[in-house]
Every structure is written in structure tokens, then in C-alpha cells.
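Heads up, one of the protein chains got dropped from this complex, but the rest are sitting where they should.
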Amino acid sequence: MNKVHITIDGIKLYVPENYTILQAAKEVNITIPTLCFLKDINEIGCCRMCVVEVKGSKALQAACVHPVKEGMEVFTHTPKVMEARKVNLELILSNHDAMCQTCTRSWMDCELQTLANKLSVENVRFEGDRKRLPLDIGVSIVRDPNKCILCRRCIGACKNIQTVGVIDTMNRGFNTVIGSPFGMKLEDTPCTNCGQCINVCPVAALHEKGDADRVWEALNDPKKHVVVQTAPAVRVALGEEFNMNIGEAVTGKMVTALRMLGFDKVFDTDTAADLTIMEEGAELIDRIRGGGKLPLITSCSPGWIKFCEHNFPDLLDNVSSCKSPHQMFGAVLKSYYAEKEGIDPDDIFVVSVMPCTAKKFEAARPEMQVDGHADVDVVLTTRELGKMIYDVGIDFPDLGDSDFDDPFGEATGAGVIFGTTGGVMEAALRTVADLLNGTSADNIEYEEVRGLEGIKIAKLQVADLELRAAVAHGLGNARKLMDAIRSGETFHFVEIMACPGGCINGGGQPLQLSDVRNWIDIKAERAKSLYQEDRKMFIRKSHNNPAVKKLYKEYLGMAGGKQSHKLLHTHYTPRKNYED
Amino acid sequence: MTTNCAGCAEASEKAKELKKIIAKYKDTRGALIPVLHEAQEVYGYLPLEVQREISLGLDIPLAEVYGVVSFYTQFSINPKGKYQINVCMGTACYVKGSNEILDKFKTRLSIDVGDCTDDQKFSLDACRCIGACGLAPVVTINDEVYGKLTADDVDDILDKYEDK
Partner (left out) sequence: MIKNIEELNALKDRALGNITVRLDRTENPSPEGGKIHILVCGVAGCASSGSLKVAAAIEDEIKKNNLGADVKVIKTGCFGLCAEGPIMMICPEHVMYTKVAPEDVAEIFENHIMGGKIVTRLLAGEKEYEEIEDRLPQIPFFAMQKRIALNNCGIIDPENIDEYIALDGYQALAKVLNEYEPDEVIDEIKKSGLRGRGGGGFPTGRKWESSAVVQDHEKYVICNADEGDPGAFMDRSILEGDPHSVIEAMIINGYAVGARQGYIYVRAEYPVAVKRLGVAIRQAEEYGLLGNNILGKGFNFNLEVRLGAGAFVCGEGSALMTSIEGKRGEPRPKPPRSAEKGLWKKPTVLNNVETYANIPQIIRKGADWFNSIGTEKSKGTKVFALGGKINNIGLVEVPMGTTLRQIVYDIGGGIPDGGTFKAAQTGGPSGGCLPAEHLDTPIDYDSLTKLGSMMGSGGLIVMDEHTCMVDLARFFLDFTVDESCGKCPPCRIGTKRMHEILVRITEGKGTLEDLDKLEVLARNIKASALCGLGQSAPNPVLSTLKYFRDEYIAHVVDKKCPAGVCVSMIKYKIDTDVCKRCGICKKGCPTQCISGDKNTPFAIDQDKCVKCGLCMEKCPFKAILKNA
């Protein structure tokens, strides 16, 4: 890369020529404030917060997208710059529903508030007409257009990254809104509920539909046996809600906190992940041996499932009939566990803490129940759990560690890595390889399917079979891969996760400010932590999980058997796009 | 589809027309706006079904199609009247009192700008300069141009159409 000489606020520097002013300034420890800018997701220079003076230009320039150039002279805090930033922020605030005291975003560092602080905006001089529009409240996602500041990051996530494109910029001028066509509710669109829009929103214009109240109600109901399970990705992110390091594993503290909140049992969804591998592995071997439909595509990600129902209804038969792990777990809890513990399934209240907003929609699907009992009663996001812990005053970072409860206390490393892209594939490969070989393979780390590349394709020799595997994360990549499959590319096994990076970057995970995300890849940090957790585990293959073995022995019989099908499998429905 | 009623026959005729338009532009870069123009020509406006068809045909998300439609003033998601009244609000016309003419139309028809009368006879829009500044202030009704108007002329003009 060629480098160029530039000057920022009198400081001379020598930077790669593909740098923006924003990047160059960071090199000399100047953080230019940004609002609409989010690296790789929204680079459109529209909010005019990061404006700087560039010698020779009459108007101010957006540092976030303005490339450096040999000899360029930049000034980042002249009076002209500072006034423009402040006036523009005041203008944004003048059309923002600034009920900060009661805003769900207040405790999580609202980026707008942070900026107002940073620019010393002490009053809004330019009050005037303000938009007052109805809220769009869905099962998973709530949109509040009155808080929206039109930064368009959500469109970057929904349309460009996920290729879902159910929200876009509508109208123009002062009447501009982000919304769905014809003012529809998100629920009436092919929205997948992935929640990536929430993850990138700088304010509270997008957030999950909160369900903590229903959990509190159950916890306070003496008749209810309230069971909680936590997904693998939650443990490497929950700490972030309490300003701990990004990706820091807090499994033990989390279990302690859940007990303190009053849950009767705290289980690990990883166990169910192992169960999923047993079922999905069996399904795969079945299809390969029996000439069934290939590739087999994973079904753990409910955002992906809905995406497939809308966009690839012709390929739904390729999708594994396995429920996602937490749904499987719910079904097991309300049958096997209920029987074993002698509790009326009606009195069991299952709460899933998930990194995911789509799981709220999934849990509400009519097919996700057995004998009239919904598998899962409430899905909470990682953020909601963090807020519950915060609300009751638990000093999370200072907590000691506890272990998950039995009889599902044991999980494997395979279950842990479910939380990251390639993890389900790797877990399945660990098991399928052993099952097909009839031996226990030493190689358990499949580097080929790890990492953050959008689509990973691997050829693996498993017994006498050359297994062709593909992994895609983020729905945009999923679409590409599915298009390839539709037009004839052949694989045996395909893993798809709706969110870029997998569940670790799910729509229910703790929000990190753009100021952090622009410089650190939080996906990589959280994934790294999951793989470390995997290494720490004594058992790292799903089929070796004693709890799972016991479950099959005592209740389910064999993987893919009749009882399994009743409890652990589901079916899918083709969905129309924008049709009644 | 059965086409035993006149309305249905017309609808299916239009749908065919729309498919043709989409097919014609399928390989054109930046096809959306030309397709919207021609579709509006056929339907008179751009309702959900039409936009959905275009979205599918051109493989552009419906939200983006709608975003484009709602950006440009020439596109409408509401049906227009049989007689479309456009009051020019260009500078030349404004300086010569087009505002009063617009107000007069509003009162006489009891509708606001962008609306259509209940009987679907008239719709009223304020438009940007149509480049007939020499005739300012100017009003167009469909293809007919009325120039050098005063508010008093509005009644006579409308009476002419009421009888039609």
C-alpha cells in the first residue's frame, strides 16, 4: 500500500493512501465524533457530525468517508467545525423524542446522549415541528420512529448485509422516515426478526420487545417451577453489560446471578446443543446413506429459518427438521424432566436467555409445542437479562462462580462453539466423523470452518466419504450460498446462521458503541472466547455427553427415533412476501 | 383467472401490460424509474400490487421500490382524478399570485393539495415550474393549459369540467 503525507491539526503523519481522515486522525489519538458511521455497515457520510475543515475546500468535509490525499491539511476542531457539529446535533435533538429518563437505551450508553455530552450541547436552540408517528410493536422487534435520527445504519444492516431489505428510507425532506413499504408493520413483511437492525441502532429507535415483566411474574408465582436455560453465546457477552471486557467469559457469574434472581433451576442450552448434534448427525448420516435430500442444512437459527421460508421455499426440504437447541430443551423439560421430577408440565415455566431476537418469534410459533405445552414460555435477550440483574442491584462483576444444575449440568465443548459461525458444523463433524469411522478421532479442531469469512467451503475426508461442507453467516452470505445450491452446486452439509459471525453477534447481544465497533471486531473477540471455553472442556464431542447419553437411554430411545421426532423435530411452511 | 366481468378483464389486461413493461426493461441498468413511469401510465397510480410485481420482476426489495416511489413527487400511491389539476408554483407564477389560485381551487373543491374529490372527478396538485413562465400564473388540467389566470377565473374553468 502506498502511503501519503498529511497534516492533522498541525501534526504531520504518513498514512496508507486508502485511509479516511477519521482513520488517520485516530493514529494521532484524535477521535473525531461520528454518528451515522459504522464500519463496513454504513459508510455514507450523512449525519455531518464528523465534519472537519480540509484546506482548499469551502465546505466542511465528512471525515468518515473523506479519503486522505498527499499534502492534505486537516483541522478537526476549528470554531467553524465545532459550531457546525453542535448546531447539527441540536437540530437532530430538536426532532428526537428525547424522553431520556424513561428510554430503554439510557442505561446502555445512548450514542446520541453521549455525543450531546461530548459536544457540550446544553440547550436546543432550534425547537420546532417534530414527528409523532405510531410505534410498530412486534413479537420480536419494536420500532419507534419518533426516536429515529435517520442515520440509516439499520438499512445498512437489513438491506445491504442481510439482504432482507424490509425497511428502507421513505418519503423525503423533513418527512423522511425509516419504515416498511406502505407503512406496514414489520410483522407483515418478510422480516426475519434477526435484530441486526437493533444491534446497529445508535438510539432506542429499534429494540427488542421486552418480556422481563412476564418472567418476573412467573418468578413471583409460588406455583411455578421456573427454569432458565442460557445459550452459549450469552456467556461471552453478558459481562459487557457491566463494562467488562468484550468477549470475557462470565459463565459462573451468570449462573450465580440467575440463582439470585430466583430461578428454580439454571440449565445450560449447550446440553441441548449436544442433543441437536445427535439428532442432526443422525439425520445427516441417514440422508447420505439412504440417498435422501442433500445438502442437509442446519436449522438452529430461527432468523435463517424464516428467511428460508420466505426466499427459498423450494429448498425447505433440505433444512434439518431438528428444532433449535433451546426448543428441544424446552420440550425435554416439559416431558422427561417433568416426569422425572414429578412436576406438572403446566407448572413448569421455561425461560430461554438467548443472544437472539428471532427466538422470541420462534418460541411463539404454533408448531413449537408438544401436547399443548409450549416448549419455551419466554425468550429473553442477553440485554434483557443484563437489565434484570442491574435492576435488582446485583454487582455482577464481583460475583463468584456457580455451576449449572443437574440433571443437565454437563455439556461439551461442541455445545459451546454452537454460538459462533462454523461451530455447529464443527460440532457435527466431531460426532459424524466418529460415528462413521466407528472410532474416536484425535483431530477435533476443524480450522477450515472457523473464522469470519462470509462463506467457508471445506472438503473433509470422513471415513470413506469425501464430505463437502459449506458454512455461511449473515443472511446476505446465506442468500449467495443458497443461490449456488439452487443452481446446482452440491454439498453434503451446510451450516447457516442468520447473524454475521453467528450467535455471538446475535440481535439480542449487548450493544457496543460505534466508537468501539469502528476499531474492534467484537465478533472476533467473542468467538475467540468461545473457542477458549471449548478448549477448557473435558468433553468436547456431543456424543460423549453423559447427560445426553442418559436421556436417550432413559427416554428418547435412539436419535431420530419416534420419541425424538415427537419432541425434538418440527416442520416449516413456505411464506409469501407482502401478501395477505 | 376468469374474465367474465368488465373490471376483471381490464385488471388482467393491465397486469399483462405491466408484465410486458417489466420484461422490456429487465436487462436495462437502472430500470426501476422507467418501469415506474410506464406502470403509472397504465394504472394511473402505483398501488401495492403493482409495486410488488415490479419488486419481484426487477429483484429489488419492495421497501426500496416504495422508498423510490415516495421520494419522487411524480409518483403517486393514490388514484388521481379524471381531471388532474396542477397549479404551477414556480417563482414566476408565485410572484404573480398562484397561491391565491391554489387556495381558490382548494375551497371550491373542498380538497387539499394531493387529494382527489370523492367522486374521483378532480385531483389537485401544486407543481414545480412547468416552464410556461410567460403565461404566469399557469394551471394545467390534464393536457390543457390555462395561463394568466386570476382567482376569479377558477369558477369558470371548473364549471366547464363539471358539465363534462
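When the chains are written out, they are named A and B in that same order, and each has its own residue count from 1.
To be clear about the criterion, a contact is a pair of C-beta atoms (placed from the backbone, for glycine too) under 8 Å apart; a residue touches a chain by one contact, two chains touch by 3 or more.
A quick note: this is a predicted structure, and the numbers were derived from the prediction, not measured.
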Against the chain that's been left off, what residues of chain A make contact? List them.
44-48, 51, 59-62, 65-67, 80, 83-84, 87-88, 91-92, 94-95, 125-126, 128-129, 149-150, 169, 171-176
Hidden partner interface residues of chain B, rising order:
29-34, 36-37, 60, 64, 67-68, 71-75, 89-96, 127-136, 138, 145, 147
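The definition used in the following text is that only the chains that are shown with their structure count from here on.
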Provide the C-alpha centroid distance between chain A and chain B, rounded to the nearest whole angstrom.
44
Please give the residue numbers of chain B that touch chain A in the complex, ascending.
48, 51-52, 56, 61-67, 70-71, 77
Can you tell me which positions in chain A touch chain B when the two form their complex?
159, 164-172, 179-182, 189, 577-579
